[in-house]
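A protein chain is absent from this complex, but the other protein chains hold their places.
And then subunit A:
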Amino acid sequence: MSGLTGAYVPGGSLLHRLPAGAKLAGLAVSCTALLLLRSPAALAGAAAAVVLLYAVSGVGLAAAWAQVRPVRWFAVALFGVQLVFADLPTAASSTLRVVLAVALAGLVTLTTRTSALMACLERCLAPARFAGLDPFRLSLLLSLTLRSVPVIADLVTRVREAQRARGVERSPRAFAVPLVVGALRHADALGEALAARGLDD
């Protein structure tokens, strides 16, 4: 979808074949368990389990690292802070807990198609129909948002160019106000088009 893709790695492992809902529930349970584990030995066991799960999934090292990469500096800082304020076992276990939770969630992302996860999350949001948001509108909202990302990114480029032409490159206001007004104009035109197609009938 216009360059926006998830991190899904195709495969046929047991983890790939599990339904998305089961994986999400499993993730919630294991993250709670991680929070309750306090001893370094137990966390080391959890780390071994996570490594084993990654091995079973067969997603590869590069994909695994890409999931954990965003927290690398945070992990280093946390380890340092804990080392100063507490001791080595505490530092190791709290850093491990953060990395493991992110790695586990990353594993679900890597082994589940974006469309399957989205369908599952949409079902979770189904009770929104009591607030007037039926399933059709909900999925329209999600797909319309995805479609709007490149449109707004285009708008950003145009506003930047206009800003350069006016010689006000440094003014945040001269950037953001036209951008937001442009986005609103686009949204309201889109709303009228949707209404014209009978969405409100």
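By our rule, a residue touches a chain if its C-beta (ideal position, glycine included) is under 8 Å from a C-beta of that chain, and two chains touch if they have at least 3 such contacts; residues count from 1.
Everything below uses one rule, namely that contacts and distances are computed from a predicted model.
J.: For the complex's missing chain, which UniProt name, "Metallophosphoesterase", "Biotin transporter", "NADH-quinone oxidoreductase subunit C" or "Probable Ni/Fe-hydrogenase B-type cytochrome subunit"?
T.: "Biotin transporter"
J.: Just one of A:18, A:78 or A:162 touches the chain that is missing; which is it?
T.: Touching the chain that is not displayed is residue A:78.
J.: So one chain is hidden, and I want to know which residue out of A:45, A:135 or A:191 touches that hidden chain in the complete assembly.
T.: A:191
J.: Counting contacts across the full complex, list the positions on subunit A that touch the omitted chain.
T.: Counting over the whole complex, subunit A touches the hidden chain at residues 4-8, 24, 27, 31, 35, 67-68, 70-71, 74, 77-78, 81-82, 85, 90, 93-94, 97-98, 101-106, 108-109, 112, 114, 117-118, 121-122, 125, 131-133, 137, 140-142, 144-146, 148-149, 151-153, 156, 160, 170, 172-173, 175-177, 179-181, 183-188, 190-192, 194-195, 199-200.
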